[in-house]
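Before I ask anything, here is the structure I am working with.
The complex appears here without one of its protein chains, the remainder shown in place.
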Amino acid sequence: MSSTTPLLDVAGLTKHFPIMGGFPIRRKIGAVQAVDGLDFSVAEGESLGLVGESGCGKSTTGRLITRLLEPTGGRISYRGKDISHASRRELAPIRSEIQMIFQDPYASLNPRQTVGKIISGPMEINDVNPPGGREKRVRELLETVGLNPEHYNRFPHEFSGGQRQRIGVARALALEPKLIVADEPVSALDVSIQAQVVNLLQKLQQELGIAFVFIAHDLAVVRHFSQRVAVMYLGRIVEIADRDELYGNPRHPYTRALLSAVPEVSPDDTPTRERIRLAGDVPSPVNPPSGCRFRTRCWKATDKCASETPPLARVDGSRAGHLTACHYPEAAGDPGEEIILDPGIAAAGSGTDTVVAKD
Amino acid sequence: MFRFLARRIVGAAVILLIISALVFVLFYTAPRDPARVACGKVCTPETLALVRKNLGIADPVPVQYWHWLQAVFVGRDYPSYGHCPAPCLGYSFQNREPVFGTIVDRFPTTLSLSIGSAVVFLIFGVGTGMLAAVKQGKSMDKIASSASLVGSSLQIYILGPVAMYFLTDQLHLLQRPTYTPFTQNPAAWFTGLLLPWLVLSVIFTANYTRMSRSQLVETLSEDYVRTARAKGLPRRTVFFRFAWRGAMGPIVTIFGLDLGVLLGGAIITEKTFSLQGIGALSVKAVATNDLPTLLGVVMVAAGAIVVLNIVVDAVYALIDPRVRLA
């Protein structure tokens, strides 16, 4: 990262959703700690990938950045301006620069509006009058995202899922944004269509210089799209690094487990990747584990992990900019042994695959 | 469960309090003066004041309200009637009877009407709905659907007199509606109320047919119904053990609301069939500026609706384990 202010800078970003209850008077009795102290930044034109499993807070993060949600704590700066608690009016000029693409191409388009109306909507709201008129601009946008400009007057239901996602992209592009937050933009699409949309987004990023926060659970898609990747677990970033570093030299046990779990498209029965099988699911964000939140599923956890939250910092053997939140980071580069923590697999196994724990 | 009940009972009490206060306020914003009416044609200011005092409306409205509340919980001493014991709703301005006694007298009629017709429409409505759902798209389904559409567009004050004219006066199939207490003569109770039950049911059955049909059709397409079939369970078992269970929740909820509608609609029903329940009582109370009776009727009806809603929610939680009572 250069010394200039990044496009987006997030420090200590926190969002807790209150849980109401109690008797006789309803009050806050707890909180879903959806996002708990995130630090990251996005440079102009850069694509940052946010990966993690369900409940890790990646979508909430996206909604905080676009200020669809107001953070409970921390700071979001856009071009050096603090927008964490900005009012609607203060946000207005920024809203046009930060756009969002949603996961569900069916639910995120108004079925009663024509495509032209949907895409020109942001221009109308922000009173933007492009040269040549809005309709001309919409037609250009349709062409940019690979749709027929003649389809201006059609309705969303006349399009397939992939085409609808293109409409969503065109809408996001209408105000010439500097930053697009894409929340699982391809996960609802078929594989062959997924690739079309990924390529489209990639083209936009390169040609228009738009920065992306790309939120997805699919590690391979994120790897393909993002220059820098942050791995989230239960509301926190556990590791963040450049693409090659993160995928080639993961230091956090969770990142390792996550990567090893991605099925390989390989015809051979002997896997080339290490095999780590965690036990159980992600714990509830209502009562997250103390200290390191991954410790309940980690094979290396000690008492220290329960009492001390590991800071997100550079660990020995990592390159600059590669930050890992772990007390016992994995050794650089070495593919580990097989680690099977799952009782079902361990029990059903022939005996060779019983619990193996590295120290 | 305990916490649920505690919370809901407190909530119910608050609601009833608000309702009673509202009735008080509304009553006194009306221009007519009950004392004036009770006083008669020749009325000197002195007699008027006396009447006021006797009716217990000489005090300012908030004080009156306070007295009324006190009477409900601890009873009240009236200068002219003497002591009125604890759940005291006062004395009628009109006939000087204790309101509580009148309501105890009248309420069974309304309750019999409502519960009886509810039983009939539940059996018929849900039954035809189930049939229609099973025979989806076939003629049985279409007949049930169109019949229910006709039924739900009818109104009691049209259907009631028509039914009475044909079924009673012309064909002599059913008795003219009368109320005999169940404890006195169950057979007479039954035959006396059969006509209103049927008439009320025609209207409600329709709704239940449509609703249970659509609910069942929806649950029949649920994944877990498919799973049950994939387990090798026969269609009928799947229908009754799985689909039916899923459809029941929403029906119970609507049923709870409809019981309220039945009680609230008692005014029209009782007028149509010339029965003397609390609906008829409330009409009269309004017409005669009889505040204690009006308040009493409103409170009893509201109380019944609130209690029924608590029961419905508890039943829903029994049906669906995902619903947590809190």
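The first chain written gets the first letter, and so on, giving A and B; residue counts start at 1 in each chain.
In the analysis below, a residue touches a chain if its C-beta (ideal position, glycine included) is under 8 Å from a C-beta of that chain, and two chains touch if they have at least 3 such contacts.
Rule of thumb we're sticking to: contacts and distances are computed from a predicted model.
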Chain excluded from display, named as in UniProt, from "Sulfite oxidase-like oxidoreductase", "Peptide ABC transporter ATP-binding protein", "Antagonist of KipI" or "O-phosphoserine sulfhydrylase": "Peptide ABC transporter ATP-binding protein"
Neighbouring displayed chains - absent chain, whole complex: A, B
Residue in contact with the excluded chain [from A:Lys117, A:Arg134, A:Arg243 or A:Arg314]: A:Arg243
Residue of A:Ala257, A:Cys292 or A:Leu312 touching the missing chain in the full complex: A:Ala257
Option from B:Gly116, B:Gly246, B:Gly277 or B:Gly296 whose C-beta touches the chain left out: B:Gly246
Residue among A:Ile193, A:Ala241 or A:Cys326 touching the omitted chain: A:Ile193
Residues in subunit A touching the chain absent from view: 53-54, 160, 162-163, 190-196, 198-199, 202, 217-221, 223-224, 243, 247, 257-268, 277-282, 342-350
Residue numbers in subunit B that touch the chain omitted from display: 136-137, 222-224, 226-235, 241-242, 245-246, 319-322
